[in-house]
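One chain of protein is taken out of this complex; the other chains stay put.
Note that the chains are named A, B and C in the order they appear, and that numbering of residues resets to 1 at the start of each chain.
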Amino acid sequence: MIITKDQIKAHGLKEEEYKKITELLGREANLVELGIFSAMWNEHCSYKSSKIHLKKLPTKNDIVIQGPGENAGVIDIGDDDAIVFKIESHNHPSFIEPYQGAATGVGGILRDVFTMGARPIALMNSIHFGSPENKKTQNLLNGVVSGIGGYGNSVGIPTVGGETKFNSTYNENILVNAMAVGHVDKNKIFYSKAKGVNKSVVYVGSKTGRDGIHGATMASAEFDENSEEKKPTVQVGDPFTEKLLLEACLELMKDKSIISIQDMGAAGLTSSSVEMASKGKLGIELNLSEVPCREKNMTPYEIMLSESQERMLLILDDKKENAAKKIFDKWDLDFVVIGKTTDTNRLVLNYNNKKVADIPITALADEAPKYERKWAKSKISKNKIKVKELKKIKIEDALLRILSSPNHSNKSWITDQYDQIVMCDTIQKSGGDSAVIRIHNKEKAIAISVDSSANYCKADPKSGGKQIVCENWRNLISVGASPLAITNCLNFGNPEKPKIMGEFVECIEGMKEACEFLNFPVVSGNVSFYNETNSKGINPTPVIGGIGLLNKLNKIINMKLKKTNSLIIVIGKTIGHIEQSAFLQENFKIYDGPPPEINLTNEKNNGLAVLKLIKDNLVLSAHDISSGGMLTSLAEMSMASKIGLKIYKPKKLIDSIEYFFGEDQGRYLIEIDKNNRKKIESLLKENNIFSEVIAEVQNDIFEVEKMFSIKVSDLYNSNNQWYHKFNAIK
Amino acid sequence: MKFSVIVTLKKDVLDPQGKVVSQTLKNMGIKNLNLVRQGKFFEIDIDETDPIKAENQVRVMSEKLLSNQIIEDFKISRAK
Amino acid sequence: MKFSVIVTLKKDVLDPQGKVVSQTLKNMGIKNLNLVRQGKFFEIDIDETDPIKAENQVRVMSEKLLSNQIIEDFKISRAK
Partner (left out) sequence: MKSSVIVFPGSNCDRDVAVALEKLQFKNSMVWHKDTELPKSDLIVIPGGFSYGDYLRSGAIAAKSNILTEVIDAGKKGALILGICNGFQILIECGLLQGALLRNSGLKFISKNIFIKVQSNDNNFFSKYKRNDVLKLNIAHNEGNYFTNKKHLKELEDNNLIPIKYCNEKGNIDIESNPNGSINNIAGIFNSKKNILGMMPHPERMIDKVLSEEDGLGLFSSLMN
């Protein structure tokens, strides 16, 4: 059988790419082989457009145990404890079927973490939807949220935070990024690299069905004989089986029988077997007739490309099969030896005693195309927005409009659907700057935060790339954690367009600078390109998931104001950069101008100074200043504690709108005891940190002297209405 | 006028519930069980005397709310 | 042999799902809706050629597992 042009196209391959395949094989491919190449060479598995740029990111320092290249990154947090974490996208499936798409996204990222031997201890997510006015948004939002909850709750991993944003750029292309964090003994980490010849390759978990086999199958001739209608099917998640798989794997990992382990994620059995063999520089031979299948008459093509969930591939050491099988029997999971490692460096597949594919492993992995795609520099608007020329607006009205906007309103209607407490180590749930999770049975904890700023990245990709890394670092510091490392999920449009590729390259450039300067390496991540519908790409949306360490449980800080009469200090200089601010967007729908600049030196100094004050017990509560500026952040502190603030009238030198709503970076608000004021101020001065006392804590009134005053309960109500109104209309 | 709507997962879509139910039934001693698939059932009572109009309304409900057509099929029948 | 089993809540048992579904349908503009009640549907395939034996087995399954007889009723029918 000869592969036709249509089949090549239906498999998402270019004709030159197919030509290269025939050269690598030394012959024409058959259909099974074509399917395997298309899976391995697509953007998702091969990173063909992003690889050369991702290499620029810093990925090492003395706490990094495993950087990018494995199922998840691993960092050392002392005492033999290590943290395993990664973030991943499930954008397209979630747009098609929001509940199952989001649920299987959570399932996939959990497997990446427990594959490495870690027990997952927390889930986070970053979800982006179209504008609330868009008809589809309500259904997508509710579906995604219940899918995330439905999966995580059932498996019993707390979902402790994330972010939810709305912007018309996502109308036809929502983003669902899920992050999982696990804990492992650093001497018991498992990797995917195969070792040794003639070792058993074992399939465990759920059976293989026709889930998620790409539309490409439909275009292939082989199926015409089969009268049955075969629609591409959506993957359905089975959190119950995931929980069993998790427990069974961790039980098996207590001893040393596993040589290598890999979950079956995108491209299922294909990518898992190829990755294991490729990393170990070995071959692998599989007998597909042995693969447990859910449906009768599944073809080798379908078996290799199925994306059924909750499956793993293991390579076991000699004579360990029986003991291992017992464990999987106990958990009622399939356990079947389906092949062995070889020294041929080839992927050989047999089915019904016939060889159905025979491909050099290097052809699938190392020889996969890599593109240095054309990219264009982004045009950055230098326009200044003159606040004085805008229609007059009262400060309190502007504040209330921000607080009640979809993007800034309280998200407890989402987080009340997530079990945030299960496992009983959640010290701080969502709602703060970072979630804080205790390491079980230990006197230490980690902080986790997930952040993105697509508006900034759109306006200036490089500066936006820097900004999100910095914002993430700030969020970790705001709970008293020392920032350690990050994972990232890079959501962009079509990389074949120079403009989009330019956004990607510049964002990475910005992230790289910030990560290097802050010693904040990238240890894992994921790239999601082609977030486009009808040729319209989304705003560039890199998402950062960061981890920080809290060595002492009594040094954890939150943003709740603690007592009346204490003072609020702002750390970092306020200039009043208003372009790209929530103030302009929520009140005037103005999206023009450059984002605020990032000064990495100030960023680092300010952050380390705040951290030092926290460690010296001088800070009662803390919060970073981000979207919405200083006044929004102050209001958030008030609402969190239901305690009021008296904010001093700003000095004449600066416009009060710019002062209160400007989004200058590198700033924190801290609450301090009056008696410590002198001490703190001189400490900050010694370190050349700009600071200013701007408010004092008082009972339930939130006011700016001589300007306005409002009850904290009214702030709270305005912050808590949006969703209920939104969900009431159909 | 009364109708019933049965919503079932499309063939080839994983049915985690059916899987567990059928495993449990086997453990309970029903060895000759081949397959269980689980779906939803709705009883709908609507104030409409024209059977064609009524059924059309039920169809709209089934398409728009009761089923998720990406993974499910539905079947309407008029109840006696 | 194939059977279907329909499990429904007993008349006097509150049906929170049906209630919300019917409210939603009304909000969607179906004003003449009287009632929706939600139940479960099972498709059962059993390896047994004697219809009476088979149905008895399905009855046992329905009583012992598929329904909770304190709050639910069931109805078995043989599928064509």
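Operating definition for what follows: a contact is a pair of C-beta atoms (placed from the backbone, for glycine too) under 8 Å apart; a residue touches a chain by one contact, two chains touch by 3 or more.
Just so it is clear, the model here is predicted, and its values are computed rather than measured.
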Notebook entry, point to check: Of the residues A:N125, A:S378 or A:Q420, which one touches the chain left out of the display?
Noted result: A:Q420
Next item on the list: Return the single residue from A:P58, A:G149, A:G576 or A:G593 that touches the missing chain.
Entry: A:G149
Notebook entry, point to check: So that we can see where the missing chain sits, which residues of chain B does it touch?
Noted result: 16-17, 20-21, 24, 27-28, 38
Next item on the list: May I ask you to list the residues on chain A that touch the chain which is not drawn?
Entry: 146, 149-150, 153-156, 238-241, 243-244, 330-332, 416-427, 438, 553
Next item on the list: By the contact definition given up top, give the residues of chain C that touch the hidden chain.
Entry: 12-17, 19-20, 64-66, 68, 70-71
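As a working rule, only the chains that are shown with their structure count from here on.
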Note to self: Could you work out how far the Cα centre of chain A sits from that of chain C, in whole Å?
What the structure shows: 41
Next item on the list: For chain A, jot down the residues that touch at least 2 other chains.
Entry: none
Item checked: Residues of chain C touching at least two other chains -> 24, 28
Notebook entry, point to check: For the complex, which residues does chain B have touching chain C?
Noted result: 4, 6-8, 18, 21, 24-25, 28, 30, 32-48, 57, 60-61, 64-66
Next item on the list: Give every residue of chain A touching chain B within the complex, in rising order.
Entry: 96-97, 99-100, 206, 209-211, 230-231, 233-238, 240-241, 294-295, 308-309, 332
Notebook entry, point to check: What residues of chain B sit close enough to touch chain A in their complex?
Noted result: 9-10, 12-16, 19-20, 23, 68, 70-71
